[in-house]
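Note that this complex is displayed minus one protein chain, with the remaining chains in position.
For reference, chains read A, B and C in written order, and residue numbers begin at 1 within each chain.
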């Protein structure tokens, strides 16, 4: 088949897909860089060779290790959500660009929020700041996932949405709980993140009920 | 179909596309790294646990937060322009390599210019330096977009160019305005960036008029 | 062929492959960032221009150069293992996501462990810490490779597994030997990493024997 006989429509389609791929690629890169940059906020102690001193230095780094692990899982989760929501997008839309950039800005900001919290562990303002950044990221992520869903093929919108939408809502509510709990006790507030699966189940039940109502 | 029967021309074509993909990929990676590196220039304050002191520390970080957000949007915008201009390129050309590398050098330099401005907020030289880097980036971006356009299929050159060319010109003129305004008042100069849409509209009108003249 | 006639099954397949690609891409990015970040832990000395002083400063940096080179090869090796194991995966499975994220967390942590060891070269705790991080990474890598193998086409499972499985086991046992040796002499413990090929050969022999027994 000659170059000239290629239909313009098919070409547009290819260009579209390529734009979507670049958008996904750029997002993946930002997620990957942010998640890997977490480590450079952990400062290396210089020791004299004494074992007790070395163990003490490692103990003093525990908040940094905790912050690294927590934010690694958090960014990893956001990436997985992005990954799932974008995988089903059937066609590129420039509408995605701006909300996606806002989400990436929040994600790229997490290494700072993490280091701020870890350096001042258990303090009210840094912990509330971290939990607030988490909640904003969750809301921006939920918006991107919701917008991506409008670009899914119609047939797939119900099944996966139940899972993905409830996941996004769960993370946002879990982060909001952690933020609220900060004002009661900063040190235990991040434990509220373990309530995420409960919120997810609740959200899934409500989304399911609404869908059944829509179908009826 | 056997290996040997593959036409050399088709193969060249595949190699070309692959080179273009790598060029785009490399550029995307540099954009993504530069945009994510912005955060590591924000230095983490170590606090004593006092709430008032913590809020004061966050206030002192406001110029850094402002610089982060501004440059994130700026680099994001440059990426979107690159993204759009490259998406329509029909065939690879080595001519793109060098101007593209110069653009990437300017983009990779933005984290320094941002930190320099944020650390010395409201001062003449750092602000002028930042606005100058922005203007140079805009001009280099405009050159890459213009060059990419010569590689678009003929049929697409008019429609999108009106949009993309005017965008690029708008950003360059907005940055030039900000730079000029710096010498009057550094602190408000970046407000001139909000004139970008106005310059874009003006550029679009002129480009449209020129095209109509060409067609006539 | 019209858009509507595309079979849903084929589409699902494409989506699956795309998800696998993104998973691999994200992993590659984290490996690449972690391996390149190693260099920023080497601190630049400021000199007065005296040649003897400059050579002394370079000598003082030797532990950092050693740590950089060792960890570069180590992360490079883990990447090669990931590369080989994923190349044969026939279909995407969400089961891979979580173990893969744990492996990436260990990899992203290596720049810290490297800098900690280099800054305190020859000391017990930092060296043991480094070797322990290496061993944990090797075990997490082995788990991902093993899990990826369950997603290979049946025909390929035997041949390559002998190679890849034995490699993974070899690295884990080599790192364990280095860790054990640290308690005898930190300064020479990393030499135990040269036993990796021996452990690999041993593991290959055992895996081969077990396979022969299975076939009989």
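Basically, contacts are C-beta pairs under 8 Å (C-beta built on N, C-alpha and C of every residue); 3 or more make two chains touch, one makes a residue touch a chain.
Note that the structure is a prediction, hence the values are computed from the model and not measured.
Taking the full assembly into account, the omitted chain touches B, C. Considering B:51, B:69 or B:125, the position touching the chain not shown turns out to be B:125 (whole complex).
The chain that is not drawn here is touched, among residues B:69, B:97 or B:191, by B:97. Touching residues on subunit B toward the chain that is not drawn are 8, 11, 15, 18-19, 22-23, 25-26, 29-30, 33-34, 37, 40-41, 97, 101, 104-105, 108-109, 111-112, 115-116, 119-120, 122-126, 129. Listed for subunit C, the residues touching the missing chain in the whole complex are 24-25, 28-29, 31-33, 35-40, 42, 44-47, 49, 51, 54-55, 58, 68-69, 72-73, 76, 79-80, 83-84, 86-88, 153, 155.
The working rule: only the chains that are shown with their structure count from here on.
The innermost chain, defined by the distance from its C-alpha mean to the mean of all protein C-alpha atoms, is A.
Averaging Cα coordinates per chain places subunit A and subunit B 25 Å apart.
The mean-CA centres of subunit B and subunit C are about 35 angstrom from one another, to the nearest whole unit.
Taken residue by residue, subunit B touches two or more other chains at no position, since every residue touches fewer.
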